[in-house]
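Okay, structure first, notes after.
Every protein chain of the complex appears in place save one, which is left out.
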Amino acid sequence: MTLHTLNQGPANRSGLESCQRALQAGDTLLLIEDGVYWSLPGLPCGLELPPQVQLCALEADLQARGIASLAQPVDDAGFVDLCLCHERIVSWF
Amino acid sequence: MSGKSFLIISRSAPYGSSAARDALDVALTCAVFEQPVTLLFMDDGVLQLLAGQDPQPIGQKNLNAVQQSLPLYDIERLCVCRASLDARGLETQQLLLPVEAVAAEAIAQLIAEHDVVLSI
Partner (left out) sequence: MALEDIAGQAIELDAEGYLTDLAQWQPAVAEYLARGDGLELTDAHWEIIYLLRAFYAQYQHSPAMRPLVKAVKLQLGEEKGRSIYLMSLFPQSPAKVAARLAGLPKPDNCL
């Protein structure tokens, strides 16, 4: 099980594409910084997650940008928990 | 020395920033500490492996020179993302070193095979 963090928004599509390529069942994708824009509900050509990948987004980054997200919100303590309960962490930036 | 296996994912083009050089330095350092290292080049990182680089006019060191020393550090497994090559119209034969072209579906597996993954 791997935790993936993505901090690039729609201006840098290759971050999303590479990240999506690397996801597999059981992994968690945590959107942070501009990455949270990928969880905009009406986004065309947005996220395509494989089955059994959990989608989370950092609450403070959602709130800062005024996004009503489809992702499960996570606070800083939740971020730490996610880091601890996955075997490895990969940052996509 | 027992250790952890490292996968280093290098995703930046060679001379626009120090990221490519940094990834290589991290790989060499892991190897010096006798940790098994695999390198995965994806996105613009595949451009690091183009043969015939000569960055002297822009005052930088040739990355190809350091790359050729990888076998001396026992870094033998070099992977490239096939989709990233395709997206840039490149073939593995154009690359400086013998590499393993990895299909998109195999990248998740490669990540899962290693203890530590560093994306630089």
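The letters A and B name the chains in turn, as written, and every chain counts its residues from 1.
We adopt the following convention: a contact is a pair of C-beta atoms (placed from the backbone, for glycine too) under 8 Å apart; a residue touches a chain by one contact, two chains touch by 3 or more.
Please read all numbers here as calculations on a predicted model, not as lab measurements.
Student: Quick one: which shown chains sit in contact with the chain that's not drawn?
Tutor: If we consider the entire complex, the absent chain touches B.
Student: Of the residues B:5, B:62 or B:94, which one touches the chain left out of the display?
Tutor: Result: among the candidates, B:62 touches the missing chain.
Student: Residue by residue, what part of subunit B touches the chain that was omitted?
Tutor: 25, 28-29, 31-34, 61-62, 65-66, 68-69, 72-74
Convention: only the chains that are shown with their structure count from here on.
Student: Take the average of all CA coordinates in subunit A, do the same for subunit B, and state the distance between these two points in whole angstrom.
Tutor: Here the centre of subunit B sits 25 Å away from the centre of subunit A.
Student: Which positions of subunit B touch subunit A when the two form their complex?
Tutor: 9, 11, 42-44, 81, 83, 104, 107-109, 111-112, 114-117, 119
Student: Sort out for me which residues of subunit A touch subunit B in the complex.
Tutor: Touching subunit B: residues 2, 14, 18, 21-24, 27, 87-93 of subunit A.
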